[in-house]
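For this depiction, one protein chain was excluded, whereas all remaining protein chains were kept in their positions.
Entry: subunit A
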Amino acid sequence: MYGFEALTFNVHAGYLEAIVRGHRAGLLTAADYNNLCQCETLDDIKMHLSATEYGPYLQNEPSPLHTTTIVEKCTLKLVEDYKHMLCQATEPLSTFLEYITYGHMIDNVVLIVTGTLHERDVHELLEKCHPLGMFDSIATLAVAQNMRELYRLVLVDTPLAPYFSECITSEDLDDMNIEIMRNTLYKAYLEDFYRFCRKLGGATAEIMSDLLSFEADRRAVNITINSIGTELTRDDRKKLYSNFGLLYPYGHEELAICEDIDQVRGVMEKYPPYQSIFSKLSYGESQMLDKAFYEEEVKRLCLAFEQQFHYGVFFAYMRLREQEIRNLMWISECVAQNQKSRVHDSVVFIF
């Protein structure tokens, strides 16, 4: 089934696989979440997190705390882990690790361009960017007036350059064009990442193909639901779906013409892996869909650790850590807003 990874993998990536498995052991457990969900204030959350791997990052933060501060400091932990792994990695693992951050890079580009369109200060926008998606010339994005300039002045020297071939027009940047640019870039990035993993072969190709296909399918569903009732045409909607995944191509044909959530459900229930997700929702409801998708993703990411000698563990760790940070953000918001009864609406347990 696979190649002879067991013979050669540890030569270059054995140390880092051990490191990432150690990091995985530090993820919060159900007991930790139960303690956090019972906190009365953000300072209580900080106190509980002081006993976890986030402790050193939060200990010097003064009261009163803000939810964004907790998220920011926990993200620093993720960034440090990533940078340590990246600086120790050799090819092709280093390229694989860089691919993991391109999604954040796209988000940062769109944030800067959108904020500039709204006449916001570029320094204020840079503070809001995700640290994993930063690159040297990111501040120069603020001078671009259209996508051609965006590409020519800034992005031609970044890893996102190959993804711009479908976006380059001289049209001025407006909200709709920016949204289409975001989704087109992300589609190109996912397809490129998928091709790269297939080229690596072996267990990495097998496991990453499953994880990236799920990501592509989830994106297709979210694009469909979010575009219901908007001016996005069916053809434009279909162009934003990735050209791989379980739903490609027939599921995409059906999703492109959906006009409400029940029609989306009807399409997705034809695919057995997604039946369990939609069975958790009542008809006409989409509020819990995100949580259902996150739960399925976490299940697949945890399964990646059941095998050795592949790069999927690195991707899985990064995504699990991001899910953990999302959980902490939600718990902090519920505590800050005094709505602890709703805390379990969006928390996804990892273990």
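Assorted remarks:
Here is the rule we go by: contacts are C-beta pairs under 8 Å (C-beta built on N, C-alpha and C of every residue); 3 or more make two chains touch, one makes a residue touch a chain; residues count from 1.
Here, contacts and distances are computed from a predicted model.
Of the names listed as "Autophagy-related protein 101", "ATP synthase epsilon chain, chloroplastic", "Vacuolar ATPase assembly protein VMA22" or "General transcription and DNA repair factor IIH subunit TFB4", the one that matches the UniProt record for the absent chain is "Vacuolar ATPase assembly protein VMA22". Touching the chain that is not shown, out of A:T101, A:S227 or A:S242: A:S227 (per the contact rule at the top).
In the complete complex, the hidden chain is touched by one of A:T114, A:N146, A:Q263 or A:Q307, namely A:T114. The chain not shown here is touched by just one of A:E17, A:D81, A:E297 or A:E333, and that residue is A:E333.
Note on the undisplayed chain: of the listed residues A:E5, A:D210 or A:D290, the one touching it is A:D290. Along subunit A, the points of touch with the absent chain fall at residues 68, 71, 107-108, 110-111, 114-115, 118-120, 124-125, 127-130, 175-176, 178-179, 182-183, 222-223, 225-227, 229-232, 286-287, 290, 326, 329-330, 333-334, 337, 339, 342, 345-346.
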